[in-house]
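See below for the structure under consideration.
As you look at this complex, bear in mind that one protein chain is not there, while each of the others sits in place.
This part shows chain A:
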């Protein structure tokens, strides 16, 4: 219950093509994250799944049934928006119950469903308040509660954590992961933040300019990126891209993650000078200006003392390096 299939889905606004042919199969119960830079069409794709935008071409199917012509309310899905989008004139209880009321569910059943959702998110004390009387975090929990109440086949989240502060973002992220385990429902989650994608997803779909770049489990994308875009997007700090020719290799570009660069004061493959150091306690990030290779990031575990301006040498771990051709495609 809740499998989603996209077949060659396209969308154009006038003459601008925003979604340029997306094929995707999301299994029942899966947590699927769409990730990509701002403006790549994630929200548009999500709104098309919800039925809020028409498809220009292609087919969307839920549980094997074509839904292109089905109204949003009839697709049995729920959506959580970045801006919360709570109904300002209704109390929390009525906000959560509205969809069921519209569907003609009896009063006692609505109360039961809202109470159950309120329990899951500890919203009990807030039930009689209006959205204006809630904090940002509480509003987002109510918005999530409103989605749960409907027991939908498909949960859609559009950057639900973007408007929260850092601490709340982590807490709500954990809460969403817990909900996914408890409800065992299919969830599609849109974000531009690769950390959210990595921590929540069963499967990540990396989008760029309306096309799917790569689909896979978080560790698959991390350990086996298909091109420089995915390699650069997944993982933080970002992967270093070295000019492979200068290092005497056949490929065009060599990608090495910051943790796979060794830093030494004495000797190494590439000389450079330290340009900036960030000490985070558990790890130390050293930014090294490596002459021909430009600025490289080195990630060291634990505390290290490097001074700005110091001469250092960098050696990439060749066994963990990725090679790409001139078009950015991975060479295997």
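What we mean here is this: a residue touches a chain if its C-beta (ideal position, glycine included) is under 8 Å from a C-beta of that chain, and two chains touch if they have at least 3 such contacts; residues count from 1.
In this section, contacts and distances are computed from a predicted model.
Protein name for the hidden chain, per its UniProt entry and selected from "Sulfur carrier protein", "AA3-600 quinol oxidase subunit I", "Diguanylate cyclase/phosphodiesterase with PAS/PAC sensor(S)" or "Sugar ABC transporter permease": "Sugar ABC transporter permease". From the options A:35, A:62, A:78 or A:134, the residue with contact to the unseen chain in the full assembly is A:78. Summary of contacts with the chain left out: across A:3, A:98 or A:285, the touching residue is A:98.
Of the candidate positions A:11, A:47, A:139 or A:299, contact with the hidden chain is made by A:47. Contact residues of chain A toward the unshown chain are 47, 50-52, 71-73, 77-79, 81-89, 98-99, 102-103, 146.
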